[in-house]
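One protein chain is absent from this view; the other protein chains keep their places.
Moving on to chain A:
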Amino acid sequence: MAEMAASGQTPEILFWVGCASSFDERAQRITRAICGILQHTGVNFAVLGTEESCTGDPAKRAGNEFLFQMQAIANIGVLNAYQVKKIVTGCPHCFNTLKNEYPGLGGNYEVIHHSQLIQQLIDEGKLRAEGGESFKGKKITFHDPCYLGRANDVYEAPRKTLELLDADLVEMKRCRANGLCCGAGGAQMFKEPERGRKDINVERVEEAMQTQRDIIATACPFCMTMIRDGVKSLEKEDTVTVLDIAELTARANGLKS
């Protein structure tokens, strides 16, 4: 972003990468897939790079409003300085925070999640599934991230991206508005779960395994970690693959991620 601004360019959209997708090795592949899609479709975009900082989502959910607002006000300062108008995020948590909680602190942007970006690109005819891996006839189940689904009522966009692949969408019993959380929200990602019978991600993966699926698709880096851990703890790595919708789209187009 800094380079573009220095050379007087204004990107169409800012890609807000998010912490998990910047640092977590597995999630970095989602980030590269999103970049691949943006480049493939010729979208003029920028990232903040090292100028990006945590949106403050985990701090806010954990009750630390001070820390959240410190983060938010600092980020808004950067975003407003670059006169950012439109943001795409690779994470439903960043998406929710930027879209719903930044306006109250002076940060007003058009914010979309990467599933919505992919849907827009499909609708505009800019994105097809060609030149890459075929998912025809593959059975895919989609795990709705809470902060995309229930929190912001985005259910169709990620499913639209799966439609493009010509794959079979097999829904879990608890899907869409009834989707079961992966167990990472509300800052749970950063702590051990309270004592109980079972971990939430295991409960969710068990449900996914009840469908006849080859792939569990997600649209959130936290869900990615939780679902993969669940698959591992059930020792099902050989029978199911966990992929982000961006990775699926990128693969279908032969894009590297």
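By definition in this document, a contact is a pair of C-beta atoms (placed from the backbone, for glycine too) under 8 Å apart; a residue touches a chain by one contact, two chains touch by 3 or more; residues count from 1.
We take it that contacts and distances are computed from a predicted model.
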Problem - Options "IclR family transcriptional regulator", "4Fe-4S dicluster domain-containing protein", "Hydroxymethylglutaryl-CoA synthase" or "ABC transporter ATP-binding protein": UniProt name of the undisplayed chain - result: "4Fe-4S dicluster domain-containing protein"
Practice task
Check each of A:12, A:123, A:153 or A:237 against the chain that is not shown and name the one that touches it.
Solution key: A:153
Completion exercise
On chain A, the omitted chain is touched by residues 17, 19, 21-23, 28, 31-32, 35, 47, 49-50, 52-54, 56, 58-67, 69-71, 73, 96, 99-101, 104-105, 146-147, 150-153, 177-178, 180-181, 183-200, 202-204, 256
